[in-house]
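These notes are about the structure you will find just below.
Only one protein chain is missing from this complex, and each of the others stays in its spot.
Right, chain A next:
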Amino acid sequence: MKAAVSVMDISKAWGTYAALTNVSFDVAPGEVVALLGPSGAGKSTILRCVNHLDTITAGRIYVHGSLIGYSERSDGLYELSDVEISRQRQSIGMVFQSFNLFRHLTALQNVMSGPVHVLNMPKDKARQIALNLLEKVGLGQKGDSYPSQLSGGQQQRVAIARALAMSPKVMLLDEPTSALDPELAQEVVVTIKALAEEGQTMLIATHDMGIARDVADRVIFMESGRIVEDGPSNEFFASPRSDRAKQFLSRISAH
């Protein structure tokens, strides 16, 4: 079966600093993969490369068979135009640590923004989709609220609805619960778990062991821009193979 996301031997450097070094992995359709590891391991950078918000210095990334950000010619990979890259991003949803809801728009307008301004969908139809999605994330009553009037957990659920409004084939979640207190984080985890059960393909960079253990099918453990360990989530938590992962898990469970 064709992979939903195929990361092939990518590297990324900022000057002499290697953010990612020869990273490769596949995500199968419907699979939920958690990227774990200490801060600075390169988890978020991978996500930002998958939708070409950051550019890679080597390797290639495919999402559902299409090469992201470049067109391949005999003598090299040529970066695509703004319009072409934007079209690729339409089927890749992204959720950010700091929510990044458009703060001049209401929750409903935020969710409608993709369908209306990117897909040129009629507003009535977009509104219906947005209302359904807000209902789905448990915020049916909050459509007219501005982001500043919502709690962090609510904002993040609106942000998830905004990404879902584009019916993405793949969702990238960049530390979706890191900016939230444990109680608010829990409501976001519940939302993400419901998506996983519906078969949404997700790649989640996280520090939240609840997500990695209970939601993810697979864990990729990283350090210093390299993959240290890659395996089923239950195996990773029950018996991590690498010493580094053992150390990481023992420090977390000490809390």
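Here is the rule we go by: contacts are C-beta pairs under 8 Å (C-beta built on N, C-alpha and C of every residue); 3 or more make two chains touch, one makes a residue touch a chain; residues count from 1.
The rule is simple: contacts and distances are computed from a predicted model.
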| item | value |
| --- | --- |
| "Amino acid ABC transporter permease", "Sulfate reduction electron transfer complex DsrMKJOP subunit DsrM", "Leucine-binding protein domain-containing protein" or "Chemotaxis protein CheA" - which is the UniProt name of the missing chain | "Amino acid ABC transporter permease" |
| Contact residue for the chain not shown (choose from A:6, A:51, A:177 or A:206) | A:51 |
| From A:2, A:87 or A:125, residue that would touch the chain that is not displayed | A:87 |
| Selected residue (touches chain absent from view) among A:37, A:69 or A:147 | A:147 |
| Chain not shown: contacting residue from A:113, A:206 or A:233 | A:113 |
| Touch residues of chain A, complete complex, unshown partner | 51, 53, 82-83, 86-87, 89-90, 92-94, 96, 98, 100-104, 113-114, 117-118, 146-148, 159, 162-163, 166 |
